[in-house]
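The complex appears here minus one protein chain, its other protein chains still in place.
In this document, chain identifiers A and B correspond to the written order of the chains, with residue numbering beginning at 1 in each.
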Amino acid sequence: MFGLPTQDEPIPFDELPLDDPLLFDEPAGVVIPDIEWSAIAPNLILMLGGILLLTVVSLVRGRTPSWFSAVWTISTAVFAGVTLVPLWQRVQDDGAESVMAGAIGLDGFSLFVTGVMCLSVVLGALLLEGYLRREGLAGPEWYVLLLLSASGGVTMASANDLIVMFIGLEILSVAVYVMAAMHSKRVSSQEAGLKYFVLGAFSSAFLLYGIAMVYGATGTTNLVGIQQFLSETVLTQNGLLLAGFAFMLVGFGFKVGAVPFHNWTPDVYQGAPSPVVAYMASGVKVAGFAGMIRVFVVTFGPTYGADWRPMVYALAMLSLVVGSFGAIVQTDVKRMLAYSSISHGGFILVAVAANSEAGTAAALFYLLVYTFMIAGSFGIVTIMGRTGDGLHALSDYRGLSKARPGLALLFTVFLLAQAGVPFTGGFLAKFYVINSSVSQGQYVLALIAMSAAVVAAFLYLRIVVAMYFDGNTYRGESATLAGPKVRIPAAAGVALGIAVVGTLWLGILPGQMTSVAGDAVAQLVAIGP
Amino acid sequence: MRVEMFTFLVTATIVLAGSLGVVLLRNPVHNALSLIGTLFGVAVLFIAQEAYFLAAIQVIVYAGAIVVLFLFVIMLLGVDKSESLRREPILGQRPAAIVAGVAILGLTLTALLSSAARVTGEQSVLAPLDPAVPDINRLGRVLFTEYIFAFEVTAVLLTIAVVGAVVLIRRAGDPIDLGEFPDGTMGDVLAARAAERNPTIDDAADEEAGLDETADDAAATDDAAATDDAAGGER
Partner (left out) sequence: MTVDPTLLLAADGPVTFPILPALILTPLLGALAIFFVPARRDDAFKQIALLTSVVTGVLSIYLLTAFETGEAGFQFVVDQSWISEFGISFHLGVDGISLFLVVLTGVMFPIAIMGAKITHDIKSYYGWLLVLMAGSMGVFLALDLVVFFLFFEVVLVPMYFLIGLWGHGDRIYAATKFFLYTMLGGAFMLVAIVALAILNQRGVGGDLTFDLVQIAQNQAISTEAGRWIFVGFAIAFAVKVPVFPLHTWLPDAHTEAPTAGSVVLAAVMLKLGTYGFVRFGLYLLPEAAHWAAPVMLTLGVIGIIYGAICATMQKDLKRLVAYSSIAHLGFVILGVFSITTQGIEGGILIMVNHGIATGALFLLVGWIYERRHTRQISELSGLQKVAPVFAGVFTLVMLASIGVPGLNGFPGEFLALLGAFQTARWWAVVAVIGVILAALYLLWAYQRTFHGPVTPGNEHFRELRWSEGLVIAPLLALIVFLGVYPAVMLDRMGPSVDALVEHVDEQVDDFERVEITYVGASDIPEPGHDDDSDGPASDEHGEEGE
């Protein structure tokens, strides 16, 4: 009854499947898998970059200048990004592949997500550089963890095996738990780290439980195998599989901050160091969604889409509503952005719920745009937090347009882009999602999504009001910005520049990127000959 | 009842009792010891599935090394005070947790019982283990063929864990509260809420309202004052 082995006597030798190499003791019978280094080059570069950085700074302790680690990290991420180009070409020409003994899928989807992860590492490192000096926390560990975490995200996005995906998720998350708690001078940072860790561990357990159930239902953890099994077999009893879906969805839902698994988001975003939040909101979310899409849309989508879609539909709806309305009552900018990121998560879930290639492309495009927007927004929050990273109340932004007009304008661009104003990437991202949703006949969800975007727009306007309108009276006298002087470190300036250029570029000339996102299809192919 | 079933029931009881002990007991040493019970039960389950190597590893690594390490830490740091569980940071947290827990348990049981006998991906569960090949060999092979990537990439996870542990232990200075929680740290908030729930009798509002009224009325105003306080605290 509980699935214990019931085989009491061994199968006679002549009935054994002799072609199974595992049955032979001789090394000759072991098929050593073909390790194709080039196929996992971006991941490998991120990984080795992190570990080498750790080694180098350990060996030359005390002599590395503070910018060294940042430059190292950025060049590593850029290098990893560059290696994507030939791989992308290869995938577009020869089709997707399964490498590393079928554990890693090399397809457009994973490469696209890898690119976004590299981008968020670059932006995160740029923001960290000035931040760490300001806070007196300089140390290479931040960058080491950043790079390793990103490699986990890449692993997750390209995993063709649930176990690999789980390990990727853990690499991604554990590093971020630590980073969230690493501002050792702030109580709230440690509180955030602990909360994130406890809840994250919970969600991992759920995910693992779900994986176990799916394994029980399908007999394999390999996504290709699962997809094959489900398309070839009609399950008369699919309770285990469906329970597996539910648990895995809970696990992913935690990671992407979908309602009702979102409770950690505002607290953690508020407490964690701002540049880390920038990475958390972009990189971690991107990887979480990548994993979700890979498992649900690509693996289960063709056969069991009808079963999980209602669940994702509900998650999307709740996230949109709770995220938008929850944001309105906040008075802390970081919490506001946290809620708005929940709402954005809802938007991406709308694309996931479409369960189509168009939906995947829409989610990818959204994630790319979102990375620019949110990294930019939290970049400004980083700068505005000033020493101590504590000035995040809405009132601390009052009069920013006078004190720092450029910064206020940039923040306005990011906020309006998040609201989905045309000629910013945010609009096209939303358009893309609505398109994919409507083409699946989900009109109601599309309407809810757009209405939630309007509610969320109120939040963004509140910040704009604080920056522009609260500070000056009708006659033009203006209240001055309270608190210490706002300093923009050069590196953070570069990050903001990249983010704003990206946001506008994807809004004005998106043609190229939409077609890339359209080509970034996820494919599960069995390991080649 | 078959012997497998019997074994399973006994070990499952041990596992559950152990995990309950981890959660419910107050003394950290007892928690750690209960954990051993759980891990031991899991090891027995492995044996029942003829995964002897895993069972051995389970006992040696988890029960033998990790829990002992826990105990060392507990003893060395002298963390033998019991943590008070009476505080309830979020109102209605406990009933909500119970409801959620029961719901999850129900969902799991429904799923499992509805298809328990029909674990659909049976091929691997029921595949015969060739007694000629020790499972340590099989594990080794699988790790270095099918799961080579997962195996290797776990190294990164361990690296992160080490780096993280070192970083978090090394203190750059005393934590300072920079005022990002206007009401103080979480501990202060909890203390304030606890105080709210037990309003002191010499409350000014009480005295004013309750002087010349009957006992019933005084009780009513007492309640009102308490809610007022709560509202004030919210603001």
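Worth pointing out:
To be clear about the criterion, a contact is a pair of C-beta atoms (placed from the backbone, for glycine too) under 8 Å apart; a residue touches a chain by one contact, two chains touch by 3 or more.
Fair warning: this is a prediction, and the values are worked out from it, not measured in the lab.
The chain not shown here makes contact, within the complete complex, with A.
Checked against the full complex, the one of A:Y177, A:F247, A:F289 or A:Y468 touching the unshown chain is A:Y468. Within subunit A, the residues in touch with the undisplayed chain are 405, 416, 419, 421-423, 427-428, 430-431, 434-435, 438-439, 443, 446-447, 450-451, 453-454, 457-458, 461, 465, 468-470, 472, 474-476, 504, 508-511, 514-515, 518.
Going forward, only the chains that are shown with their structure count from here on.
Our note on geometry: subunit A versus subunit B, Cα centroid distance of 26 Å, whole angstroms. Within the complex formed with subunit A, the subunit B residues making contact are 4-5, 8, 48-50, 107-108, 110-112, 114-126, 128-133, 137-138, 141-142, 144-150, 153-154, 156-157, 159-161, 163-164, 166-168, 170-181, 185-186. Those residues of subunit A lying in contact with subunit B across their complex are 1-7, 10-11, 16, 22-23, 25, 30-33, 35, 40, 47, 50-51, 54, 100-104, 136-137, 139, 141, 144-145, 148-149, 151-152, 155, 161, 163-164, 167-168, 170-171, 174-175, 177-178, 181-182, 184-188, 190-191, 193, 213, 215-220, 229, 233, 235-243, 246, 270-271, 332, 388-390, 392.
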